[in-house]
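Heads up, one of the protein chains got dropped from this complex, but the rest are sitting where they should.
Right after this comes subunit A.
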Amino acid sequence: MAQGVVSLLLWVAVVASALAQVGVVQWHRDLLQVWHLEDARRAGLQQDYTRLLLEKGALTAHGRIDQLARKELKMTEPEQVQVLPE
């Protein structure tokens, strides 16, 4: 009698762990999928970040700012004696 109960319990445990195994595998894959999406998002953001970094570098290059200041804003270097127009 006791042996029967033990084997029944073991049988239930085996079935339960088998089902759990399937469930865990599925869970693992789901998580992997989520991680993949997040990783792709990270890669995308990194791509944007470096692109923006390079863009900023190009736009704020000293030579360019210097040119813009001289040509568009008509800025000049201060001289020793200078009368500023109103």
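Here is the rule we go by: contacts are C-beta pairs under 8 Å (C-beta built on N, C-alpha and C of every residue); 3 or more make two chains touch, one makes a residue touch a chain; residues count from 1.
The working rule: contacts and distances are computed from a predicted model.
Protein name for the hidden chain, per its UniProt entry and selected from "Branched-subunit amino acid transport protein AzlD", "Peptidoglycan D,D-transpeptidase FtsI", "(2Fe-2S)-binding protein" or "ABC transporter permease": "Peptidoglycan D,D-transpeptidase FtsI".
When the full complex is taken into account, the listed residue touching the unshown chain is A:T50, out of A:S7, A:Q21 or A:T50. Summarising the interface, subunit A meets the missing chain with residues 25, 28-29, 32, 36, 43, 46-47, 50-51, 53-54, 57-58, 60-63, 77-78, 80-86.
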